[in-house]
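This is the structure, below, for whatever I ask next.
Missing here is one protein chain; the remaining ones are kept as they sit in the complex.
For clarity, chains are labelled A and B in written order, and residue numbers in each chain start from 1.
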Amino acid sequence: MAERTIIPFGPQHPVLPEPIHLDLVIEDEKVVEAIPNIGFIHRGLELLCKKKTFEDMTFVAERICGICSFIHGVGYCQGIEQIMKLDIPPRAQFLRSFWSELARIQSHLLWLGLAADAIGFESLFMHSWRVREKILDIFEETTGGRVIFGASKVGGTRKDINNETLQRLAKTLKEIEEDYRSLAKVFEQDYTIATRWSGIGIVSKEEAHSLGAVGPCARASGLRQDTRLLKYGAYEHLDFEPIVETAGDCQARTVVRVKEIFQAFDLMQQSIAKMPEGEIDIKVTGMPHDEFFSRVEQPRGEVVYYIKGNGTKYLERFRVRTPTFANLAPLLKMLAGCDLADAPAIVLSIDPCISCTER
Amino acid sequence: MFEHQEIVNIEISELQTHVKKLCDEGYRLVQIGCTALDHFQIDYTFDKDHKFFDLRIKLPKEEPKLNSISTIYLPACFYENELHDLFGIQVSGMAIDFGGKFYRIAEKNPFINPKNLEEK
Partner (left out) sequence: MADILKMFKVITKALFGKTACGMYPVKPAKVYPNTRGHIEIEKEKCILCTICDKRCPTHAIHVDREGHQWAIDRYKCIYCGRCVEVCPKKCLHMANSYSAPHPKKELETFDVPPVQTKKAEETK
């Protein structure tokens, strides 16, 4: 019986964007099991619903995470609108899905850069983030901020984009897509990347279903699972097909994200073409007095908001279940049996966003 | 356009049979959440092909004890550890029991501490 050692992974590690602690139990360089421990960024944001009015909570919801901030705001506003039975104007819905897809591209490009950096391919990391800067410039031009946008509110959006700007952005997005195409080829076909990432961290289709995987982790294992198929917001007018791979390893998860960026560019061109005229918000009267589970698709998977109002301007309960929390169980399955040298790449391949996990 | 969501109230004793039936039908566990009202309201959310289904049980505050469903759904143990660390609910039979050390937080059971729940 070989000796077991425990090696602590994290909370500080060069590949991790945010702190998480994993105790890796190893036997002669093979990881036998992993024990997670979280709580380094627990800010107790859910309890703030008692101290901030439900309209101010939009700002809190956006600040749960820096990378996926816009879609948190959209999910929260959507939940309140369903509770109060507010029908927001179609232009606001199309604007929200336009910005959501842009946020998805930005998040995936950030992850692709980090993944390239994790295996030592620094120039690819720099090129990914160079393309990402152009996306952030579009955000700054339309909403005013690069990371936290403040563009959604209960009842619609706070800012509008006029039609000439939209046509100009359609051309800019085509140029950015051409620029990104050469990067995508490297991620899909390069020999070094394929050797590093193929065949490690495999999750089969049945395991992904029983362990509750969401997002690209589930889609890379063959499950056709995408919350945008619920047709919330403007997605009932946009057509797309979720991208599914079958291999279930780290390379499959990368390829799913690479192809989702192309899909997001296409969805944005569709929403610019179909953008209706009209108002961008409606007046909000009354207090929320019901409950609802709002589900939206973040870059990392399905996020669920449980919002319960009790008739006052403060909410009774605001609960967020983020996709990285759901992907923790598949992560422990992926780490069992892998080599110690592959552990950073596997942890990074689920796209851990720990500030979302711990709120 | 307003989604109708099905929420079913059940007794604590019927929990295991309902969850086993849902697992056999192919539902996936989405989340386990808790709301602290004058009793604990615990929601078990399931999903199949994007169709929503929710089981709700009421747990009295004097006796916060539950049986784990992690023998049927393994990822439930993470949600149940979170319920224990944040709300002080005792869940017995978890597949991986962290013993209160899953969340590294400064105070015990912060979500039921009346100091944290005062309205402004």
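To be clear about the criterion, contacts are C-beta pairs under 8 Å (C-beta built on N, C-alpha and C of every residue); 3 or more make two chains touch, one makes a residue touch a chain.
Fair warning: this is a prediction, and the values are worked out from it, not measured in the lab.
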| item | value |
| --- | --- |
| Touch partners, limited to displayed chains, of the chain removed from view | A |
| Omitted-chain contact residue, chosen from A:50, A:158, A:205 or A:237 | A:158 |
| Residue of A:122, A:140 or A:206 in touch with the missing chain, whole complex considered | A:140 |
| For chain A, the residues touching the chain missing from this view | 52, 56, 59, 130, 133, 137, 140-145, 148, 150, 158-159 |
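Here is the rule we go by: only the chains that are shown with their structure count from here on.
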| item | value |
| --- | --- |
| Chain centre separation in whole Å, for chain B relative to chain A (CA means) | 24 |
| Chain A to chain B touching residues, read off their complex | 35-40, 42, 44, 46-47, 50-52, 82, 85, 87, 209-212, 225, 227, 229-230, 232, 292-293, 295, 302, 304, 306, 308, 314, 316-317, 319, 321, 325-326, 328-329, 358 |
| Chain B to chain A touching residues, read off their complex | 1-3, 5, 26, 28-31, 33-37, 43, 45, 50, 52, 54, 73-75, 78, 96, 98, 101-105, 110-111, 116-120 |
